[in-house]
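Omission of a single protein chain aside, the complex is shown with its protein chains in their original locations.
Chain nomenclature is as follows: A and B, assigned in order of appearance, with residue numbering initiated at 1 for each chain independently.
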Amino acid sequence: MSLLLRHTLLALAALAAVVLLTMVVDPFTNVRIATVGYYLVAVAGLTLLTGGNGQISLGHGAFMFIGAYTVGLLVIYVPSFPFWLDLLLAGVTAGLAGMLTGAAAARLHGPYLAGATLGLAVGLPAITQRFPDFLGGSNGLAFTVNSLPAGLKVPQTQWQAWVVWTTTLLVLVLLANVVRGRFGRMLRAVRDDEVAAALSGIHIGRTKIMAFLLSSACGGLAGGLQAFLLGTAAPGSFSVALSLSLLAAMVLGGVGSLWGALWGALALVYVPAWANDVTHSLDLSTNITQNLPLAVFGTVLVVVVLVFPRGIHGAFARLWQSVRKGKP
Amino acid sequence: MLSLSSVVTRYGAVHALNGVDIAVPEGTLTAVLGANGAGKTTLLRTISGLVAPAAGSISFDGTEIAGLPADRVARMGLGHVPEHGGVIRELTVRENLRLGGLWRRNLAFDEVLALFPPLAGKLGRQASTLSGGERQMLAIGRALMARPRVLLLDEPSLGLAPLVTAAIMRVLRDLRDRTGLTVLLVEQNARSALSVAERAYVLALGEVALAGSAESISAEALHEAYLGVNR
Partner (left out) sequence: MNTWWTLTVGGFASGAVYAALGLSLVIIFRATRVVNFAQPALALLSTYFAFTVNQVTGTYWLGFAVAIVAGAVLGALSDRLLIRPARAHGELGSVIVTLGLLLVVQAVAGMLWTSEPRSFGYAFDFRGLFSAANVFAVLVVLVTAAGVLLLFKFTSLGLRMRAAAFAPEAAALAGVRVGLMVTAGTALAAAVGALAGLLAVPPLLYPTVLDGIFVYSLTAAVIGGLDNPIGTVIAGFGTGIGLSYVSGYLGPELVTLAALAILVVVLSVRPHGLFGRGLARRV
């Protein structure tokens, strides 16, 4: 069975599971399921860049910003476009921005790259203040995405979750094949030893730029999906904290692993929810509620790097290996 | 002055030193010979504290130093000039020398410059601009700044012209005769080492294959030890 076929079957099974799940849960949970979906796209893109290619980005929130505003503007100014085209264009726009970033970043390493991408995360959302009429200033854009097909009689949130997860799984199948294929090998070769990779005929700069393009397109798509889901795009949602949370999610799941991206995306949605529940049940002040998720993500970053460098996926992989070894 | 008994050093599962016994009497120049990978560099790194031994004892002037951190050992008066010298390229020649004697009250600055005249004119230069021979002189000079009682030298002749090597060997012999400095010299180049040393050990695969006075080490015996033929 070919790799593509296997990944596709796996994705179809996952889609079926998600659809079934959305049928039995309430609308609120459906939104959460959809949220996991778009975070998964963003974290998967980041893990391709960092785990696959060794480049760090503290600015993926900026690509989500681009994606969200692309969808918002298209919905408002070009209402005739179908929603899937808006989403596609969100990915394309962010991908182009990522290509430019990658071109600037290709020569940078470690802390220099981290500094430049952090600048992107801080600087880009401020552009909304520059064009308050067009981009809505700090309130951002609000719009309605009417995507539900006329004949379909399901709740809006259910349909949204389906759309998000269909997109997500498409992206994952694509990424899984990229990672296993020729381009994936080139990415890893550049990550492991640039000089050796160059000597074996790989164009370093081009490979790094391609990695940035793919990764930021995923970020843009994630932002687009978020806008599609929430009907808003505001600069406050794309803070530095978002970029760092994405990084935390990737590290927690296991750098370089698409399965790890799933665990990370789940954590992004459920850790704040859980923090909310905990502080409510313990009757703690709002100061603690608001800050607990960040404290947890920060702790996760430190502990995972120092104690479990391979993250959750690494732990699962080891468990699975020992189970298999245990069998005769 | 310096004695090792049954020292074992491991890198993971690899035994780099496997029960080494070596004695270096005060005021002597002792050579350690052996092929690549015999454990010579590990021996010096273990003595100076850069690597902790897994077993065995190392006594320096009656004090047990096995497992002590390298900076403590250095301040006790044991100088180690690592392979390729270990000169700090980013610092100037003067700074490299000063660094060697920072914890000493009376610096050996002028004496060191007298030993290695080529350094005197280049005190303000960055160490990275020196030639290979000058760097080796600077490295030895930096170790001497602390007035060590024992000097460990790791392949000082590596990559240097024979004339420069001869000059360095002459300085070492001189120091031993004049100041009673004890030297443990690791060399792959057996002839130049044996020409200045009194005693010699030959290491093979992390064990002492041969030991004796420098004259007693014959060419055939060396050959056997280098090739790993049975003793």
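What we mean here is this: a residue touches a chain if its C-beta (ideal position, glycine included) is under 8 Å from a C-beta of that chain, and two chains touch if they have at least 3 such contacts.
Just so it is clear, the model here is predicted, and its values are computed rather than measured.
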| item | value |
| --- | --- |
| Touch with the omitted chain, as defined above, among B:61, B:95, B:207 or B:224 | B:95 |
| Contact partner of the left-out chain, one of A:278, A:305 or A:319 | A:305 |
| Hidden partner interface residues of chain A, rising order | 50, 54, 56, 58, 104, 107-112, 114-116, 118-120, 122-124, 126-127, 129-130, 194-195, 240-241, 244, 247-248, 251, 255, 287-288, 290-292, 294-295, 297-302, 305-306, 309 |
| Where the missing chain touches chain B, by residue | 48-50, 69-71, 74-75, 79-82, 86-91, 95, 98-100, 102-103, 142-143, 146 |
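Just so we're on the same page, only the chains that are shown with their structure count from here on.
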| item | value |
| --- | --- |
| Inter-chain centre distance, chain A versus chain B - centres from mean C-alpha coordinates, in Å | 56 |
